[in-house]
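Missing here: one protein chain of the complex. Every other protein chain is in place.
As written, the chains take the letters A, B, C, D and E, and residue 1 is the first residue of each chain.
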Amino acid sequence: MPMVKMVDYDAAPADVKAVYDDIMLTKKTDWVNNFWKYIATSPATLKRVWSNVKEVMAPGKLDPLTKEMIYVAVSVTNNCEYCIHSHTAGAKNKGMTDEMFAELLAVVGLANETNRLANGYQIPVDEQFKPKL
Amino acid sequence: MPMVKMVDYDAAPADVKAVYDDIMLTKKTDWVNNFWKYIATSPATLKRVWSNVKEVMAPGKLDPLTKEMIYVAVSVTNNCEYCIHSHTAGAKNKGMTDEMFAELLAVVGLANETNRLANGYQIPVDEQFKPKL
Amino acid sequence: MPMVKMVDYDAAPADVKAVYDDIMLTKKTDWVNNFWKYIATSPATLKRVWSNVKEVMAPGKLDPLTKEMIYVAVSVTNNCEYCIHSHTAGAKNKGMTDEMFAELLAVVGLANETNRLANGYQIPVDEQFKPKL
Amino acid sequence: MPMVKMVDYDAAPADVKAVYDDIMLTKKTDWVNNFWKYIATSPATLKRVWSNVKEVMAPGKLDPLTKEMIYVAVSVTNNCEYCIHSHTAGAKNKGMTDEMFAELLAVVGLANETNRLANGYQIPVDEQFKPKL
Amino acid sequence: MPMVKMVDYDAAPADVKAVYDDIMLTKKTDWVNNFWKYIATSPATLKRVWSNVKEVMAPGKLDPLTKEMIYVAVSVTNNCEYCIHSHTAGAKNKGMTDEMFAELLAVVGLANETNRLANGYQIPVDEQFKPKL
Partner (left out) sequence: MPMVKMVDYDAAPADVKAVYDDIMLTKKTDWVNNFWKYIATSPATLKRVWSNVKEVMAPGKLDPLTKEMIYVAVSVTNNCEYCIHSHTAGAKNKGMTDEMFAELLAVVGLANETNRLANGYQIPVDEQFKPKL
């Protein structure tokens, strides 16, 4: 159950509305998803986090689909239900197929397994893996 | 400090040596990294985990570089030092540049932030994000 | 869905009832929240954990509100739904406003982000930060 | 071992130097800690994360010491060595005594324990704890 | 809400059916639990993960009940609701009583607490605990 009451578009103050408009424009959608409407209870948080997401998730050296899949990988590892749903939907919009999703989860699962084997055996880092700086 | 004594190639029993050979052949390297030499203290674990890694990390619908970057994302989220080093080295071998690494970490960091905002506000999943099954 | 059947006040054995009474007295409430009624299926755990909570959460060098907010920060990081609800309610009872809750979550989110940047870059601890012991 | 080479003040490009100057001015120190010098390998990340930290950690409805202690609580839960050291140092600078640190850790430890008891018994949220929205 | 549509026995392709049959035979049950029916959307994942579970969870130097309880301990620490339910049911089938479950959770809770005290104080490993290799 949510901890605060979400801020709907019509009831939003002007500065929140402006962020909502930018979200829809940037994502090319005509609706704003719950994440933004809940954190809008703190307009400063809304502005700050949206500006971070907009900057970090923009195309760069990594394409937007790869970024969304990395987001899903983190969300699955942390078991954040909302984030798994929203970023999987985002990745599908950007072209992730069911087969790609299955491979993504296979890697995430395996990485969580081998992370624990490395922890459990307390394996030292190979000289060859240490960056040459 | 490691919990067990690693199994060097020369001292390895034949079945372990066979896995080591397959690792070097598959990875096109002339050395075996510590992860395998430590888990080789349990030959059954070595065989099982290597066969998983070989299958999951092979090219599929996702390319090997994307898979390695997803592996790094999980390892950074779990703070597994060995895994961060080994899979970052693996990703660099497959073409990840410093700029790509910086973007990868930026996404991982941001995902960990917004995961907690979603948790903290207990945000419900939008109907639009629920898969049509 | 719960794993065990909770122990209601009326059906509780005398030693469990005594803890329930002390919980209500200490918290100045006339009801016992589910956490205690579920762990009461193991009276030894109920007694042990309540005595820990009573001691640790009592006013000390940190005031009770600060302690509750630290509890919320951990619960949000771990994504424990029950704990987020119960300790946010506890913090509100002790004076946390909506603005304070928003700031708390902003810090928790940011800390989770920068924790992963520190992990990902494997940043060494500055000499200046090492305690002088 | 760090993954990248840190950017020292003298070798930094002008935009990075400007952030370093602002960090020292804001923190009233004459040195820049490693976190910033490592993430400065990506000037965009440096600017973005510093602007977030500056905004979120500024005095608000929560005082700066409380914010630092929340940061420590998250960092201890995540076991981020760098972050534990840097934010504990930050909290001490803002007035945290050894007794306060001990109480902070006691709450963090206890919260991590009761989080798992709530998970393990799958305890449902009490009606009384659900926010009235 | 699930991310994919589960694969029922009757609608399953032959290779998936063969795994389902082996699951029921191995577990001595006449039904297949959801975990397998959902991951069966990727037959390769189904085959790989089932073969891992079958091998790892078979009786060995640790008995099957101990293995199930270790599985529960990990699932509670990670707060994986499905896994807590399925492996607790599995442990009960293998003889875990309510008292044993209560003791298991008490250990899991305590371990999560002392893990954070060890992290928070950054306690160095005793020489006596370092394996003689």
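Simple rule for what comes next: a contact is a pair of C-beta atoms (placed from the backbone, for glycine too) under 8 Å apart; a residue touches a chain by one contact, two chains touch by 3 or more.
Fair warning: this is a prediction, and the values are worked out from it, not measured in the lab.
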Self-check item: Full-complex contact with the absent chain, from B:32, B:80, B:104 or B:118
Solution: B:80
Self-check item: Sole contact to the chain not displayed, among E:24, E:44 or E:89
Solution: E:89
Quiz item: List the chain A residues touching the unshown chain?
Solution: 72, 76-77, 79, 81, 84-85, 104-105, 108-110, 112-117, 119-122
Self-check item: Where the unshown chain meets chain D, residue by residue
Solution: 79, 84-85, 88, 98-99, 101-103, 105-106, 109
Quiz prompt | Interface residues of chain C (partner: the chain not displayed) | solution = 1-5, 44, 48, 52, 55-56, 125, 130-131, 133
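Rule of thumb we're sticking to: only the chains that are shown with their structure count from here on.
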Exercise. Look at the interfaces B-D and A-D and say which one is made up of more C-beta pairs in contact.
Key: A-D
Self-check item: Chain pair repeating C-E, as identified from A-E, A-B or B-E when over half of the contact pairs by residue number coincide
Solution: A-E
Practice problem: Farthest from chain B by Cα centre, which chain is it? Let me know. | Solution: C
Self-check item: Centre-to-centre distance between chain C and chain A (centres being mean Cα positions), rounded to whole Å
Solution: 27
Quiz item: Distance-wise, how many Å sit between the C-alpha centres of chain C and chain D, to the nearest whole number?
Solution: 20
Practice problem: Scan chain B for residues touching two or more other chains and write them down. | Solution: 1-4, 52, 56, 77, 79, 81, 84-85, 88, 99, 103-106, 108-110, 112-115, 117, 119-122, 125, 130-131
